[in-house]
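Let me begin by handing over the structure; questions about it come next.
For this depiction, one protein chain was excluded, whereas all remaining protein chains were kept in their positions.
Our next item is chain A:
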Amino acid sequence: MRTVRNLTTAALLAGTALLGLPGVAGADSPSPDPSATGGGAAAPTEAGTSFRTATAVRPGRHATAQASTGDYLYWQFPADAAERPTVRATVKLPQATALQAASTWRIDVYDGLRRRQACRFGSQTHTVPAGTSSVELTCHLRTVRAWAEPWSGDPLPGAYYVRLTAVRLAATDVGQPLDAALDIDVEDTGGASAVDGGLSAPLVQGSSATVEPEDGWASGWWSTRWLWTAGGAALAALAGIGGHRLTRGNGRPAVPGRV
């Protein structure tokens, strides 16, 4: 029957459209794949010592630095709207000069205006006993929003600073050599966290290096919500045609008086 066939076609079309959506959404998200981004600048092997001298790191690169215990190590990375960054830092202490007393290590993440950003979870602070040779720290940040009210501390697109240091350190343990490593992963949350409004420029200021995502800052015009809404409209139109067809029955409408 024609109506049924039409409905089936509509359903199939709808299904195809819907299945297509996540595919497109997936292609849209820049994956922090090191092999895909390996062609650019080399991974940094130094860390800065202040916000002003923070070393720029691209998400997906493995940044390393040699320093002394007690140093404050600074890096910065770009995070754009709808991204959810994760910072992982490793401190390795050469065995010979392992720490003689317990110490507490911490990573702090600050946004482009040097406001401290909260970690959703992750071991941001770690207290280790004497003799430890390795410390691992993690910070899972909140989703970066394209816009927020000035009175809120919500993460906004721009530079993010990472500070790695020992916040509690015995006097005897200061100045020992250490190797630090930093990895930044950025997960794209896609249209789910696309909010309205936007900054005219990302929060990047007051530092010698400037950071920018590999393919530039988002223009603020694209979101997978366009696809969802357009797809929804198309499906609604099909459903409307289907519904309209249903009311027409199998042929000419009955004329009152002729029945």
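Definition applied: a residue touches a chain if its C-beta (ideal position, glycine included) is under 8 Å from a C-beta of that chain, and two chains touch if they have at least 3 such contacts; residues count from 1.
Convention: contacts and distances are computed from a predicted model.
**Q** From the list "VWFA domain-containing protein", "ABC transporter permease", "3-methyl-2-oxobutanoate dehydrogenase (2-methylpropanoyl-transferring)" or "Beta-ketoacyl-[acyl-carrier-protein] synthase family protein", give the UniProt name belonging to the chain omitted from this structure.
**A** UniProt lists the chain left out of the view as "VWFA domain-containing protein".
**Q** For review purposes, identify every residue of chain A that touches the missing chain, sorted by number.
**A** 14, 18, 46, 49-53, 66-68, 70-72, 97, 104, 110-116, 146-147, 150-151, 165-169, 171-172, 174-177, 191-192, 194-210, 216-217, 219-221, 223-226, 228-229, 231-233, 235-248, 253-257
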